[in-house]
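One chain of protein is taken out of this complex; the other chains stay put.
Right after this comes chain A.
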Amino acid sequence: MASPQRHDLKRYPGFGAVTWACIVLLYAPMLVIMIYSFNELRSITTWGGFSFAWYLKALNNPQLHSATFNSVVVALVAATLGTILALCAALAMTRGRQLKHQSASFALLNLPLMVPEIVTAIGSLVFFLAIGIQLGLSTIIIAHTVFCIPFAYLPIAARLQGLEGYFEEAARDLYATRWETFRYVTLPLTMPGIISGYMLAFIVSLDDFIITNMVAGPGATTLPMAIYGMVRTGFTPEINAISTMMLLVSALFVSASYLISRRGASS
């Protein structure tokens, strides 16, 4: 491989240290909050021994139950709708020659990523109130579906672009109908992209606070809204416990999405 001299040329002193500092900065706050979630004492300066008490308290909090339920329902529905819309759009955008308004369509599909979240949030609020839709879970789901589209679209389109048209052409040559070609050739080959797109959309929906908070109305509370409310009223170790559980769920999802897309890439 590289001669020692070349290796030396590429190296910059201090860059490795900065990288480790970067990793520490990214992970230390999360690790600290995890450790303190097991602290028996309410105090955050002293360690009172290992305990699951705060987890029990969080798990037995009825308000958190309904908030979790709402969050999961919203994420399931919004990610499913967003992924279906994104899959259709990705098929249209990648299967064939350039469409007439290809670049404008691409810009529109990615618009939810460009507009600052707070602007989307108040725009949705004003819009829903103006056309007379009652604020609640349904408005949260609509708003989430919209920003789920680009998150699902990007991995699906990347996967479809990586697949050349040969497979589908071969199926068509063997007299497969358009539906059969899609069902038995395109869909299975696109599956890794669809799954990782769905998971990312799900996580993004589960995480959203700013837009949700604006369009939720008085009745519907999601998990991030509940956590925000708790932080505003005062820091309790219960927050550490909930945060740790949510951290783990996110990490699990991202790892799974990463593994699936990697396995997809290697097959």
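FYI, a residue touches a chain if its C-beta (ideal position, glycine included) is under 8 Å from a C-beta of that chain, and two chains touch if they have at least 3 such contacts; residues count from 1.
Here is the rule we use: contacts and distances are computed from a predicted model.
> Quick one: the chain not pictured, UniProt calls it what, "RsbT co-antagonist protein RsbR", "Spermidine/putrescine transport system permease protein", "Tryptophan synthase alpha chain" or "ATP-binding cassette domain-containing protein"?
The missing chain's protein name, per its UniProt entry, is "Spermidine/putrescine transport system permease protein".
> Residue by residue, what part of chain A touches the chain that was omitted?
6, 9-12, 14-16, 18-19, 21-23, 25-30, 32-33, 36, 44-45, 85-86, 88-89, 91-100, 105, 108-109, 111-112, 114-127, 129-130, 142-143, 145-146, 149, 153, 161, 164-166, 168-169, 172, 178, 181-182, 186, 200, 203, 206-207, 209-210, 214, 224, 227-228, 231, 235, 239-240, 243, 246-247, 250-251, 253-255, 258, 262
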